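Only one structure is covered here, and it is reproduced in the block below.
Note that this complex is displayed minus one protein chain, with the remaining chains in position.
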Amino acid sequence: MKLFLQLLGNGIVQGAVAMLYAAGFGFVYRSFRVFHIAMGAQFVFSCYAFYLCADVMKMPLAAAVCGALALSVLFALAIEWSVYRPFFRKGCSSGVVMIASLGVMIVVENVIALAFGNEVKTISNQLEPSVAFAELRFTRIQLLQFFLGIGVFASVGALVRFGKWFKAVWAMGEEPELLPVLGLPLARLRLMVMALGGVLVAIAAMLISWDIGMDPHVGMHYLLLGSVAVFFGGNDRYWAWGAGAMLLSILQSLAVWQFSARWTDLVTFGVLIFVLLFRPQGLFGVSKRLEEAK
Amino acid sequence: MQSNSDPRIINPVELRVENISKSFGAFKALHDVSLTVSLGKVTALVGPNGAGKTTLFHVIGGNLAPDTGKVILNGTDVTGLPPYKIARRHVGRLFQDVRVFPALTVAENISVSFLHRSDYSLMTTIAWWRREARERDRRERAMKWLEFVGLADKADEPAGELSYGQQKLLALARIVALRPAILLLDEPTAALSPAMTKKMVALIKQLVAEQKLTTALIEHNMGVVRELADYIYFLHEGTVHTHGTQKEVLENPAVRELYMGLSGGMAI
Partner (left out) sequence: MNYLFHIGVMLGIYGMLALSANLLIGFGGLLTMAQAAFYGLGAYAYALLSLKLGLPFFVTLPAAILLCAFVGWLFGHAALRFRNEAFVLATIGFQMIVYVTLYNWTDLTRGPYGISGIPRPSFFGLGIESVPAYFLFTLVLFTAVLGFMHLVCTSPFALSLKALRDDEAAAQTLGICPKGQYIRAMVFSAAVAAVPGVCFASYITYIDPTSFTLAESIFIACILLVGGSGNIKGPMAGVAFMIILPEVLRFVGLPDAVAANLREIIYGVMLVVIVYTKPKGLAGAYAVK
């Protein structure tokens, strides 16, 4: 029982962080209609930006976080400027942009490996005594992950609900050509989506890399988890992404309890295929009408 | 399983639609629509945009499942069958937008209509010596239909490089190469030049006359409707408003008010 509760707790903590990178993937996927593989690149980049600021340049923590966030936003904008926007202007289909995004992922991963080496890097943190609640123990970083994850996700959620321009972001996913007609600045909105996605992924990347370190090839793993969470929850609703991420993380953690840590990927992708088969719109998604069979 | 490529002329088939309703969320696209497309006649569906004409074709063609109601082909209920099964029951559907296979050649576009399940067996796939004769046969028949629409000289060009009007002719040839008993034509002359429109109308007329095709036609060009239609259904906001002969419908004051009034510049 104790083990179960501890693993449940760990799952919830992981879920809180997973919500962030799932949302980072979801925003770009939902509004650009691009399977944002480069989100994996964003993740790795943010990890190493944080490492660079905190460990190599020995900045104080607050400055390192700000520096890494700034670099991450720049990186996100650079992807839009150099790849996504030219493809969008050319009118390329989502499949083509997905492949370009894959290209970005491969390039970034390997540039970072060239620059920093393939081995695991850690950021020195003071793992102060962990905190106990009744019989459960959590490290301080876990607490930080939980509160920051939930807090950031909820605040962005409030923005999505009440912010005016998020309506435009959602409309962008339906009819991008319509925005300029309505007098909305499409190019700027796209940059905003990229920047916001970049920030969300960067926060998650920093929280994770600070805890367990990083290597240049972690990006694909988190990309897969993020995209599975979005499909699992339902790709049309912000809250569904978070719920998908949380549920998925809890399931993974409980899989450790029932089987062993080695089978978590089986749970992840088993769940994915199950949901795709029996509820293609996602657990909390709305089924959409078929406009023209295509 | 009857063959799509059966060259004999198929007996005329009647198409009936009974009490079809279809909603998208709160929007009622079709509400209790019943109509009959009579044997060997051209039945036109007219009405303003959003009246539910194309939705009705989607329901008949199997692209959309209706909420209630039935689609009946020659007395058989075919509601909810997938599009390819509807096609195998000799229903030929021409989409509103041009839909040729751009990477295939013009002749190949038509050859696709002649494909039959037996062409896909492992044996036919591997045994090239057995499929050559059938390939030649498909090519010859494709050429026949290309001559019919006047595209024979373009047979080996990629279909994507044809002009818009030519692509529309090719799409028509592809459908009639199926030897359908029923034609569903969704705005066959939309966005065509006057000369192309004339050609298209002449071809449809010839097809209907020679092969006794039961035809349902969605059309905004009233000149084309007058030329082709034997019977007209006027749809408005998802229901059948009026139906009757050309004269009865087109000279009905309510229809003129609702339709022609709405779309002032319409060619009458």
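Lettered A and B in written order, each chain numbered from 1.
Note that in this section a residue touches a chain if its C-beta (ideal position, glycine included) is under 8 Å from a C-beta of that chain, and two chains touch if they have at least 3 such contacts.
Quick caveat: nothing in here was measured; it's all calculated off a predicted structure.
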item	value
Among B:Ala65, B:Ala103 or B:Ala191, residue touching the chain not depicted	B:Ala103
Option from B:His31, B:Arg131 or B:Lys212 whose C-beta touches the chain left out	B:Arg131
In chain A, positions touching the absent partner	29, 35, 83, 86-87, 90, 92-96, 98-100, 102-107, 109-111, 113-114, 118, 220, 224, 227-228, 231, 262-263, 265-266, 268-270, 272-273, 276-277, 280, 292-294
Touch residues of chain B, complete complex, unshown partner	4, 61, 63, 82-85, 87-88, 92-93, 95, 99-104, 108, 111-113, 115, 119-120, 124-126, 128, 131, 134-135, 171, 174-175, 178
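Definition applied: only the chains that are shown with their structure count from here on.
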item	value
Interchain centroid distance [CA atoms averaged], chain A/chain B, Å	47
